[in-house]
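Removed from the display is one protein chain of the complex; every other protein chain stays in position.
And then subunit A:
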């Protein structure tokens, strides 16, 4: 979700196989650099593979370009990587959130599993509970929220949606990205 010169990404930390919960601490939101956060949902093996793949690509970019990648460029990179597997796709739904340019304008991007990009101004959702999340975010979103308020709204949206989805929950993490840095907090969720 986007606020005033800040963005927040929240996700749950459950790893499960159909109905069984296997792990409570699988992190799916990764920091690309101080301006960009990248979250993925979907098949766990593809999440892990792509994390390594993008880490490698970003390291190479930093060495060649001698600067940090901007969120918009990174989003296009993600879309390109996913489309390269058009006929044997990675089964993930990625979300990119970051602060673009000198004046730290919030940037949000969501793509589907083969790289169709969308750049909404307010919020993006993904995962098994995305329909619930969409509804709750639509209700609670306001424009130009300060970081503290953004954190509250994002947390409440995630908790409410996760409680209506059987396959989500068991722990959650919220990252808020401002020009001063990233704050990470873990929320207490239902463990049933």
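The rule is simple: a residue touches a chain if its C-beta (ideal position, glycine included) is under 8 Å from a C-beta of that chain, and two chains touch if they have at least 3 such contacts; residues count from 1.
Basically, contacts and distances are computed from a predicted model.
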item: Choices "Proteasome subunit beta", "UDP-arabinopyranose mutase", "Very-long-chain (3R)-3-hydroxyacyl-CoA dehydratase" or "Transcription factor bHLH74 isoform X1" - which one is the UniProt name of the chain not shown; value: "Proteasome subunit beta"
item: Candidates A:111, A:128, A:155 or A:178 - the one touching the absent chain; value: A:128
item: Residue numbers in subunit A that touch the chain omitted from display; value: 16, 19-21, 128, 132, 163-167, 169, 188-192
